[in-house]
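Report on the structure given below.
Only a single protein chain was left out; the remaining protein chains are all shown in position.
Letters A, B and C name the chains as they come in the text, with residue numbers starting at 1 for each one.
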Amino acid sequence: MRRVAIIGYAVSRLEWDAEKTREEAVFEVAKGAMRNAGVEREDIDTVISASTDFLDGRTISSCMLIGASGAYLKDESKAEEDGMYAALYAAQRIMSGVHDVALAVSHTHSWIFNPHQVTQYMLEPWFDRQNDLLNEITLAALQARLYMSRSGADETHLAQVCVKNLRNAVKNPNAFRKMPDVTVEEVLESKLYSSPLTELMISPPCDGAAAVVLASEDVAEEFCDEPVWIRGIGNACDRYLRDRDLGRLNSLRIAAERAYRTAGIEDPFRQIDVAEVSERFAHQELMAYEALCFCREGMGKVLIEEGMTEVYGDMPVNPSGGALAGDAVCATGMIRLIEAVKQIRGEAENQVEECRTALAHAQWGLCAQKNLVFILGDRR
Amino acid sequence: MGLIKEKFDRTMEVEGEWSVGAYRWKAPKGYLDEYVRNFKDRKITGTLCSSCGRVYVPPREICARCFTETAEKVEVSQYGEVLAFLVSPPLEKGKVVIAGIDAVQAGFLKEGEQIILAIVRFEGTASSLVLPLVNIEPEKVRVGMKVKAVWAEECRGRLADLIGVEPAFEVKYE
Amino acid sequence: MRRVAIIGCGQSKHGRRTDVNQAELVAEAVWAAIEDANIGVEDIEAYAVGNMQGFGGICQPDLVFADYIAAGGKPMQRVATGGTVGGSTAHLGYYEVASGMYDVVLAVSWEKHSDSAEPGATTGLLHVAFANLSYMMKIGMDMRSFAIMGLAGAAAGISAYQAAFYMARSGCRIEHFDMVAAKARRNAAKNRYAHLKWPGCTAEDIAKTEMLIWPLRFGHVCPASDGASCVIYASEDAVRRLGIKEVAWVKGVAAYADEEADQGESYQGTAVVDYSDQTGAILSARKAYRRAGIKDPRKEIDVAEIYAPFPHQELMFSERLGFFDDGTAWKALEEGVTEIDGDFPICPSGGVNATNAIGSSGMQRVVEAALQIMGKAEDHQVPKDVKNAVAHAWGGQVQFNTVMVLGDRPKGW
Partner (left out) sequence: MGVDRYSGLPFVARFRWSVGKIMEKFYRSFAEKKIIAAKCEKCGYTVVPPRQICPQCYSRMGEENFVELSGRGVVESLTEVAFRLDGKGGYIWLEKPELLAAVKLEGANSTIFVRVEGDARIGSEVEPVWAEKTEGKPSDLISFRVVK
């Protein structure tokens, strides 16, 4: 299979009610990623954007952003999900041999309309949507409680995930929620949304945009002397809420297995130097530890208790602060991908030493129904 | 025999809504707000892309072709050319309903009136605008005819100040 | 480069499908495609899905009915690009296989307009520019201008302006639009999946319909249908492994985006002067033909399924896709070149003018082109040997174009 590398990236600051239009935000990161990759618009063969009509409040949310995303008279498409899926589609277009250089750009300005309200529209309208208590947060709360009852994890473990990520975010200039000396108690006492989930355990919707430039192995080294190679990709989608095991992230396990197989990873805990996980809710990071085979089932709580996923730990997870430090919905997964690239290039603010293999994860859908995993490495 | 449309049974429906009006957006300052402000002095302005020389009307912040921000605001000519046009039949009640309001009933459009929609390019610009063509009978409208802007009596810096275009001068080719 | 073929096609019946919910509608097309390909559901390794979710009111509907289409536990990717969403989903499915990640991929796209309380596709199409409309009100648009904007209709809108541009440019007359609409509804009568069927429809029948806004008659406007279309792709080795006999090879794909016409973000200007230029379509066709090894499209291509919700678009795109010279398509129409039994049949299926579930239509063009290649188009199979076929779709603010060239043999066989 044709190898693909990430040769450039750009991220905007995650903020609320940004003093810029959607068009300016996309233009800023698209131009920034090209500059970072050392490519001109002429070098780009294809552009894949990521945004959704419900979040942007515009049917065909990409049609007025063609100029800003650099897609004018380019082979273009829009992934209507997380930005990491746009990066996946861009990689597939390169692997097919039809294209050599691709730009993937993603954005969401949550100020436009509350993303939590949009999640109500993701429910099956003939039955679930009739119950107006259901939305992403209350369903995630049910998922959290189910996971906790099986694994023995309690609210404190969830709070420890928040403390780790919110403290990590202090070093990340782009993070939205930074709490240098947040404590477990503070997390537990923050406003209760739907037990056990309090405000700090829920990723805060905000405005953000991100972009990456990908290139095939034939041209990557032309543009960039230290390309970050995509060594494995895994992607899977679970069944709908009512007929799936809510207490596990099965589709993440399937996705991780496939990514590990292509990347030649047998023991993820030992071989992966850092992981950037899209934890839309605190408990989902613990569930991800298990689905990513960093530990056995139910042992997620041990990893967080022992501090093994701290940036100095054996298996650092989310040195960037993760989604709990800022969730620009469609950009969140792509930002995880970029943070993983930064770790490999040694450009991360919260750098893990000797980082040669990184994992980036994106989730989509209610209770992380869909999951996507990238394995990145510093050599082909 | 005429049109055949297969009928399908109707099953129970459940209802729901999507408050599209509750969304909020942002426009760049200094573009459309300035464009209509200049209408107060009956001026049409656009933005010039210094890289390709195109003038966008209404003003545009980013030039797609050059992938750069447009540099300057410029005033453009009020004379233009009809590139294409549409002609409505004489309007009747019940034919044009917008947001639940019958436009003719409510008096926004006059009964029996024929609206001509011309797509006009003002001289020196790289954009075309859809504007009503007034002061002319529908049969006389020609592609390529010269037109000029028509302004409301009292222009207060609103989009509605630019009423449309009217025939400018007739060039007779012998 | 990996060779990829379409091994199965499925469509739901298109019409006002109040007898099924959106999941059942999509399942109808998916299971028809699986049966047509004659493979097991476990052979499908990944999915490509797409629709314009604002129309049916369900956000990310593919997640709601993942298990209806046997996608539970499998990779699924979603795209959405406007009217081209069917074409974009077809391209996504092609790339998923061509990338080498998967060998067998199912691509399905759909739309269920009848679930929206507002008539036809009004909600979705109005919502494309609803933000602009709101800003125009803020900067002082009056109700008269708002009403005038609605004259061309939220449904037709930009296409009506485009028809005027094409007429000014090509010198064709409104009678030619009537002829194209009549041809579409005549052909649709031979297509059991079509929505508006009118056996023996003539240009005069269409000419009698009410004039909405010259040159657009009610008879020119496409219906808002509910429907789903689905294709199954397989790599060359999967075709051999699964022992598939009848296939349509994907020889070239391209989808170039142009700047949006009429209005930009928050009613800013755009530099698209003539909406019938369609540079994106010209570039997409050129790239797809080069990749398919086609030098002279008029001669080497045998049938085209062009996405034409409005009659002028069949004429306009047949020129942009290189079948006829600029401004001459209506002459070929008059000579009957584009009839089902003509020298260059266009939209033998009746096309989008007779059946338009916006999400499904782009994919339906790929399905119809593949059926013609495989000789499985039943009553509307063109009576000639079909070596190459083109499937096209347009979308967005007349700015997106997807082109796919299909053939009975892969390039360089």
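What we mean here is this: contacts are C-beta pairs under 8 Å (C-beta built on N, C-alpha and C of every residue); 3 or more make two chains touch, one makes a residue touch a chain.
This structure is a prediction, so every number in the text was calculated from the model and none was measured.
Novice: Using the whole complex, pick out the displayed chains that touch the missing one.
Specialist: A, B, C
Novice: Of the residues listed, C:134, C:263, C:313 or C:401, which one is in contact with the missing chain?
Specialist: Touches the omitted chain: C:134.
Novice: Looking beyond the chains shown, say which of A:7, A:71 or A:139 touches the absent one.
Specialist: Per the contact definition at the top, the residue touching the missing chain is A:139.
Novice: Taking the entire complex into account, which one of C:32, C:48, C:70 or C:254 touches the absent chain?
Specialist: With C:32, C:48, C:70 or C:254 as choices, the missing chain is touched by C:70.
Novice: On subunit C, what residues meet the omitted chain?
Specialist: On the subunit C side, contact with the omitted chain comes from 17-24, 27, 31, 41, 54, 56-58, 67-68, 70, 72, 114-118, 123, 127, 130-131, 133-135, 137-138, 266.
Novice: Determine and list the subunit B residues touching the chain excluded from the picture.
Specialist: 9-30, 32-33, 99
Novice: Go through subunit A and note every residue touching the omitted chain.
Specialist: Those residues of subunit A that touch the unshown chain are 19-21, 57, 113-114, 116-117, 120, 125-128, 130-135, 138-139, 141-146, 149, 191-197, 239-243, 246-247.
Going forward, only the chains that are shown with their structure count from here on.
Novice: Are the chains arranged, by touching, as a line, ring, star, complete graph, or other?
Specialist: Chain contacts: complete, every pair touches.
Novice: Using mean CA coordinates as chain centres, what's the subunit A-subunit C distance in Å?
Specialist: 33
Novice: For subunit B and subunit C, let me know how many angstrom lie between their CA-based centres, rounded off.
Specialist: Spacing between the chain centres: roughly 28 Å.
Novice: So which stretches of subunit B touch two or more other chains?
Specialist: Within subunit B, residues 16, 18, 20, 23, 25-28, 61, 63-65 contact more than one other chain.
Novice: Touching two or more other chains, which residues of subunit C qualify?
Specialist: Residues 57, 127, 130-131, 259, 264-266 of subunit C touch two or more partner chains.
Novice: For a test of understanding, state which residues of subunit A touch subunit B in their complex under the given definition.
Specialist: 20-24, 27, 31, 41, 57, 66-68, 70, 72, 109, 111-113, 121, 125-126, 129-130
Novice: Once bound in the complex, which stretches of subunit B touch subunit C?
Specialist: 1-6, 8-11, 13, 15-16, 18, 20-21, 23, 25-28, 31-33, 35-36, 46-47, 54, 56-61, 63-65, 83-89, 96-98, 101, 103, 106, 108-109, 115, 117, 119, 121, 126-128, 130, 132, 143, 156-161
Novice: Sort out for me which residues of subunit C touch subunit A in the complex.
Specialist: 1-2, 21, 46-47, 50, 52-55, 57-60, 63-67, 71-82, 88, 91-92, 95-96, 98-101, 124-125, 127-128, 130-131, 253-260, 263-266, 279-280, 283-284, 287, 291, 395-397, 399-400
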